[in-house]
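Omission of a single protein chain aside, the complex is shown with its protein chains in their original locations.
Showing chain A:
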Amino acid sequence: MKFRFNFQRHVTQGMLRNSYDRRTMVVGAIQGGIGVLLATRLGYLSILQNEKYKLESESNRVNLSLIPPRRGWILDRHGTPLASNRADFRVDVIPERMATPHETIAQLGELLSLSPVDLQDLRDKIDSAHGFTPVEVASGLPWEQFAAVSVRLPELPGVVTQHGYSRSYPNGPSVAHLIGYVGAASAEDYEKDRNPLLITPGFKVGKDGLEKAFEAKLRGVPGARRSEVTAGGKVVRDLETREDVPGSPVKLTIDGPLQDFAARRIGLESGSVVVMDCLTGGILALCSMPAFDPNSFVNGIGRLEWKMLNEDDHIPLLNKAVRGLYPPGSTMKPMGTLALQLNGVSPDERVSCPGGYRLGNRFFRCDAVHGSVDMRAAIEHSCNTYFWSMSHRIGYEAFAPVARMFGLGQEFDLPGTSQRYGTIPDAAWKMKRFNQAWTDADSLNASIGQGYVSVSPLQLAVMVSRIASGRPLMPSLLLGQPMPDGPALPLTPEQFAVTREGMFRVVNGSGTAGRSRLDLDGIQMAGKTGTAQVAKLVSRGSVGTWKTRDHALFICYAPTDRPRYAMAVVIEHGTFGARAAAPIAKDVMTFLFDPAKAWDSLLKLEQSWGGTAQERLDARYNSFVSQYGVSAPKVSQDAAKDGDVAADVPADEPQAVQTVVQNVDAPEPLPTVSPPPPPPATPGPVPSASPSLTPATPR
């Protein structure tokens, strides 16, 4: 240092020139060094790492997009689709990729001429969606609108247009509960299964019913498209395409036209119709009405439609055929006669009906003074006195096992249905459930299908199919795959004949359903009406508000000589079985033998109802749109996400409906009417805490 300081004082021009020469050499050497460094780096990148970067360049250039597979069709027994796919122009948005969601949605609204209600529903769907899951904006678009959006894609980041297929249910509400519906996979689905297909726009998974149960079979294998894309995501050209493999079809035992007819025949009522094949156990129709339109769930349900479905006291979101539980009322009686015969009661033994039955100091009133009745007449005229006196004598313990033998209180192996199995009560059950001893009054109530008894329409259909065929038929839904029969029924053909004779006379004799005789040559129907009490009544359950009216039931089979079809019809709050349920059964049965004739009578009825089920649903929706506009509350998160509508039904589903039975003249044990909420372990109903006597079904 010091040396340098001294040195500086004597700097001369020559020294500077020397220094310059040396230092330019240094600078030049550094420049050359950097040049060599750059050349080395260039060689490293383009020779040594060439493979790696080639690959990355290709993965930039080529975009692999999945083509959602066409979903397998769901076919009825004739091969007609109940669920199919239609070619479709559609527009989706991926919320995460939208730069300016507000403006983008507004622009889409303009291009696709969406109404304020549509826009509101779209915003709801985007709010509840998780960023990466696509949200459908519109489908079924005309080419002009589709093209209008497609050409503006560069200005609309996050918007995806697609020419693909979407699920379609030609029969609309008729098959809603049976088939279920599809919807975009939820974020939870994607968490579980990180399949990129799940977040591909346009891909739908089964959310309910058979669509959900057969998801694996229906899904198919996605196709793929390799295309050259710019950094902005614009497709320059398609390189190659691998076609998708459509999902396999599922063929059902369902008879499509019958299903449609039966659903429409229910009309304005709330109820269900189940039809079974007495040869195979195959289910021909499984209807629950009113229903929703599964087509509108495919794109995610909107606010107004949700409000409309939820506010309907007919509970369109509940599959009543398998989840509705009702006291069977008098439809229990044919089974009851089989139980009596199994316990040694002679069919010819007569009981005198003076218009009721006295048990202790209480009088159980029958509907009429039937006089002297035997077993057949007891069915024919639905005489309660006969069953009361018999059950009092033999004991109710004789009834419950036979009821279970005939399918009541049982759950069946049917895909896509989440059944409730109801209650066939007995002493042990009551002790466990209420910690109370079984009483004679309980026996009397249960013997005529009231009190604690609750069953589903499906179980009723199974029961009548077993009575009609004499075989322990098991219901099935897949065509060509009948379920093996259950354990054999320990009854003789003669014993069955007695019961069938009684049911024959209900329709064709002087019985309660005489007006529902089939209007067909050589084909006769046998049946049994049921009128099940709903509430503690002051007057008969045929008047008053809809909610307090009796349930109307009817079970039947035809033809009587060689039973082929068995059916159960349950109309909620339909008043009398003979008035509300039997005529529907008659028309549906007629349809099976003479469709043209059945259509004639239905079309006339539908005129007075204001159109088909689908038309009424549409009209109702439109009236909601004009009434509420965009003011409806948001669809609840759970429903929007899972679409698990069945879990979301309002509190007053049939299970909670009380069968509080009228006590005519007894002061005795009276009902604490508010039942405890059902514990999760017991899916059965909660009947009234105090059973007492029943002025049950007449006619």
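By definition in this document, a contact is a pair of C-beta atoms (placed from the backbone, for glycine too) under 8 Å apart; a residue touches a chain by one contact, two chains touch by 3 or more; residues count from 1.
We adopt the following convention: contacts and distances are computed from a predicted model.
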{"item": "The complex's invisible chain, by UniProt name, from \"Zinc ABC transporter substrate-binding protein\", \"Peptidoglycan glycosyltransferase MrdB\", \"Periplasmic dipeptide transport protein\" or \"Acetyl-CoA acetyltransferase\"", "value": "\"Peptidoglycan glycosyltransferase MrdB\""}
{"item": "Among A:39, A:106, A:268 or A:428, residue touching the chain not depicted", "value": "A:39"}
{"item": "Which residue of A:216, A:231 or A:437 touches the chain not shown here", "value": "A:231"}
{"item": "Residue numbers in chain A that touch the chain omitted from display", "value": "1, 4, 7-13, 15-17, 19-21, 23-24, 27-28, 31-32, 34-35, 37-39, 41-43, 45-47, 49-50, 52-54, 56-58, 60-61, 228-232, 236"}
